[in-house]
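The complex is shown incomplete by one protein chain, all other protein chains being positioned as in the whole.
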Amino acid sequence: MTDSPDSKNTSAFKHKDQYYRDYLQLDTILNAQHMVSSEPGNIEAHDEMLFIITHQAYELWFKQVLFEVGAVIGIFSQENVAEKDVALAHHYLNRINRIMPVLISQFDIIETMTPGAFTDFRSYLNPASGFQSLQFRQLEIGLGLRAAERREFGGQTFHSRLDQRDRDAAHKATEHASLLEVMIKWLERMPFLEHKDFTFSEALKNVVHEMYEADRERLRNSDSPADGIQQQLDQIDKTEAGFDALFDAEKFEALRREGNLRLSMRASHAVLFIFLYKDYPLLQIPYRLLTQLIELDENMAIWRFRHAQMVSRMIGSKIGTGGSSGHSYLIMTADKHRVFTEISNISSYLIPGQFIPALPDGLAKKLEFNFES
Amino acid sequence: MTDSPDSKNTSAFKHKDQYYRDYLQLDTILNAQHMVSSEPGNIEAHDEMLFIITHQAYELWFKQVLFEVGAVIGIFSQENVAEKDVALAHHYLNRINRIMPVLISQFDIIETMTPGAFTDFRSYLNPASGFQSLQFRQLEIGLGLRAAERREFGGQTFHSRLDQRDRDAAHKATEHASLLEVMIKWLERMPFLEHKDFTFSEALKNVVHEMYEADRERLRNSDSPADGIQQQLDQIDKTEAGFDALFDAEKFEALRREGNLRLSMRASHAVLFIFLYKDYPLLQIPYRLLTQLIELDENMAIWRFRHAQMVSRMIGSKIGTGGSSGHSYLIMTADKHRVFTEISNISSYLIPGQFIPALPDGLAKKLEFNFES
Amino acid sequence: MTDSPDSKNTSAFKHKDQYYRDYLQLDTILNAQHMVSSEPGNIEAHDEMLFIITHQAYELWFKQVLFEVGAVIGIFSQENVAEKDVALAHHYLNRINRIMPVLISQFDIIETMTPGAFTDFRSYLNPASGFQSLQFRQLEIGLGLRAAERREFGGQTFHSRLDQRDRDAAHKATEHASLLEVMIKWLERMPFLEHKDFTFSEALKNVVHEMYEADRERLRNSDSPADGIQQQLDQIDKTEAGFDALFDAEKFEALRREGNLRLSMRASHAVLFIFLYKDYPLLQIPYRLLTQLIELDENMAIWRFRHAQMVSRMIGSKIGTGGSSGHSYLIMTADKHRVFTEISNISSYLIPGQFIPALPDGLAKKLEFNFES
Partner (left out) sequence: MTDSPDSKNTSAFKHKDQYYRDYLQLDTILNAQHMVSSEPGNIEAHDEMLFIITHQAYELWFKQVLFEVGAVIGIFSQENVAEKDVALAHHYLNRINRIMPVLISQFDIIETMTPGAFTDFRSYLNPASGFQSLQFRQLEIGLGLRAAERREFGGQTFHSRLDQRDRDAAHKATEHASLLEVMIKWLERMPFLEHKDFTFSEALKNVVHEMYEADRERLRNSDSPADGIQQQLDQIDKTEAGFDALFDAEKFEALRREGNLRLSMRASHAVLFIFLYKDYPLLQIPYRLLTQLIELDENMAIWRFRHAQMVSRMIGSKIGTGGSSGHSYLIMTADKHRVFTEISNISSYLIPGQFIPALPDGLAKKLEFNFES
């Protein structure tokens, strides 16, 4: 970065002088590319350099992403998370979501390698594979992907292609709290779902019920053909019933036991509360934070999708094999390995602004700044 | 665009004077946004403007993409396609592949609409739906997606949500030759697969067989444990067998009858020929053209994937419904609606450069420039 | 957008049924492309369609950007801007900053038109020019670019290439408050620069002075060569002096009179206060808002830079003319037409966290949430 003397406001006391090349350890970084194709007996393949550097760039950025994810987990591992720290966590997640598009764009680079050029050195790399990226596994684990949810390729067991050292590291990662877990706990602690005689879930159920009752009333009074009306009434019943599972502890737990839900009912309510009342100052950053989690999930999914496409383009699939191998597996995991889907799915419970239950004054006040104090 | 007098090399003879606003019909374009939410009785929703303009921008670009796809189909509908025209077709496809990333990025824009903001005006738009985009359907049809391959949502019949006019237009689109069809015919006419006593498929099969025989020989002479050797020998057999379907007319036709293949065997061979001999001057543009088709297919898939994510984020999915509705359908079609997969899959038949059969001189000469002539 | 029945939580009462094509006025939008090159007597130029549609897409998005800028100006035109509204303004600015990259990417599309292809129809468009985009002018004016600051091309007077109607509209735009103006007023009203006997500017000047005094002390006690020490002492004096203009009303006004400053001294202090204390809950969104203004300025600059490059590529410059015409003008304005530079320049006054003066308790409390209340 340019160094302009007039802009330094910091102590002139000299630390050790730094030099760009040494500070960044460039002698190390820029000499860590060894092309196997250029070894004696092999045929040098120009594009192996691109292959190496692209993968190294990925791993560098994975380190950065893991570093930020770790910081966010650290923040939410505190028992009380100060507003300042929520903002910091949002800031780090936003950073990750700026890194991800660059990682996604890097596929545009690697795809300038023709499949033919890859074929020229592919056999030298045997049996190394991108499946062996420890950091990518640590990232998915750190976000909250559980081993049981992971779809493994070709029936292989978890981490089967890692060597012992990487396998140990991957298993160790599963022992730490994931981002998903600490977020859930933070959401569950949110103290705004009840306030004196106000209960968020009751208030919401009531307005939803009134909203649908009004619809039913209008329909009964309309002069449309009877069967059309009945169809619409049935639809309303179904839609209203859709709210139930979110507010009925028993139904909710049944679904959880089936393994379909990651969030607890209380955490889900907290998400919905934040979605509905996001304009209150105290909830502005939390709402943006939840949005960052959704975007992170989406970015990971896009990365996996692009990765699947790249693999497909490079190694193809023989006729008659149904493209069943790597490609289909990777395409399938693109979406399935998301971990925050229940946050984005909460949109399904939103209602238009005019129907959202007003908060009692005392509660509203807690969510606002209070200049008189 | 800036207008600098020194750079005009064209007739000074005056055509009708053009004015930016009139030339672009901006009075029309910029007054075609009607917010339903601002009608009497409704509650004005600021974000409806974004919703309208984003969709209009999509449709404008779809028109452009259709225009270019039409031009490419026109080029390949000729009986003899001059090299100049192949280059032009490549140029137009490259243009489409520059438009697509912009269309994909537009999701970043629409996603600045919060799900809550969408909920505020969503009911006003009932039952309009992005499924009703005629141009997007025409595009998929124009590329070569057949009605039978289209996965429809919720068992609905083809085009069921279009009105009669759009349905007619969509059906009409199916009557024209698709890009896939004209490309196949062009590939089938490629005159280089046989040359005097040289037959590409035979030559290739031979070197592949020799390649694997050499592997077998080395294995038999190795002093590795016997069962490891057997495993590798089995693997070689399997891999070699994988070549068969591509060169065995009967097996190939059987697969075609099952509906799994869009390309004929001859067209597939032409693709493989172009992939292997892409460095010959005559094949340089055709190879780049095939790559553009793969990228177009990929870009369409990414667009559909991002679209699925956007829908999911905006409308979510209620707990217990398994997110089974729009989202899963859209995610599934993202990859399944690709039409040029067999071109990218041909990579599976590539062999390292040193094994590629040399072309006979007479044939090679046809593929090169001949300055002596 | 996909329409999945289970996710509607809104009144079933029927509004007028909407159909995608009619709602978006596609019959209008998609029939507003008239290629002059296809008129009788002209030679049809395929790429004119791209030229038209790209410009229309730009104008569509300019409308959206103007719509959002207008909303933000509206918010900050209020005498008291509620936190909720500051967050909304941030949200709209963030949206603009997601639109801008798409507008910048659109140059990738138009640049697929070869200069030769443009030459084929360029004379038909005479003398229409992108300089005639009213909306782009309105945008620059709305952000705060003053006529006096605008560098006009070739000595032409302001708006000289617009017709009367557009000229009137452009002049009218100058009569409204700009984003810059309303932001300055909002910053000036910020009530945190003084609190009882705490004055932000004094507190900051003091710590800065102490910081440099400590540096001087260390230098005087060091055993480095005397002239090196003197050089560093001079540097410290110079750096400290650099703080003066920001806190000295007379010096500041002198610079303002020279026309170099857009922000008042008080507004500048408010920016610096927000930069330094951005972690306090009340300042989190304002800080992000200022960052959005910087990014908007940068995005506009990048757009202008890319535009300049595109023009240069399309129409070039004859040898010996020094490329002096359109290109150099446009390159020059890319950065010079920024309006929020003083916000990004405030970074020059930042000091490391450990030196930032602590706020008095009473003031700090105003900037935090107060759950006990």
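By letter and in written order, the chains are A, B and C; residue numbering begins at 1 in each of them.
The criterion applied here is as follows: a contact is a pair of C-beta atoms (placed from the backbone, for glycine too) under 8 Å apart; a residue touches a chain by one contact, two chains touch by 3 or more.
Quantities reported herein were computed from a predicted structural model and do not represent experimental measurements.
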item	value
Residue among B:188, B:215 or B:248 that touches the chain left out of view	B:215
Option touching the unshown chain, where A:38, A:77 or A:132 are the choices	A:132
Omitted-chain contact residue, chosen from A:17, A:175 or A:361	A:17
Contact partner of the left-out chain, one of C:130, C:242 or C:357	C:242
Hidden partner chain, residues of chain C it touches	43, 114-116, 119-120, 123, 242-243, 245-246, 251-252, 255, 260-261, 268, 275-276, 278, 291, 294, 298, 301-302, 305-306, 308-309, 312-323, 331, 334-335, 341-342, 344-354
Footprint left on chain B by the chain that the document does not show	5-13, 83-84, 87-88, 208, 211-212, 214-215, 218-219, 232, 235-236, 238-239, 242-243, 279-282, 284-285, 347-352, 365-366, 368-371, 373
Residue numbers in chain A that touch the chain omitted from display	1-11, 14-15, 17-21, 23-26, 28-30, 32-34, 36, 42, 46, 49-50, 52-53, 55-57, 59-61, 63-64, 67, 71, 91, 94-95, 98-99, 101-102, 105-106, 108-109, 112, 119, 122-135, 153, 163, 166, 310-311, 314-318, 321, 325-327, 329-330
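Keep in mind that, in the parts below, only the chains that are shown with their structure count from here on.
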item	value
Nearest-to-centre chain - CA centroid comparison	A
Taking each chain's C-alpha mean as its centre, the one farthest from chain B	C
CA centroid of chain A to CA centroid of chain C, Å	30
Distance between the centres, which are taken as Cα means, of chain C and chain B, whole angstrom	38
Shared-contact residues (touching 2 or more other chains) in chain C	5-11
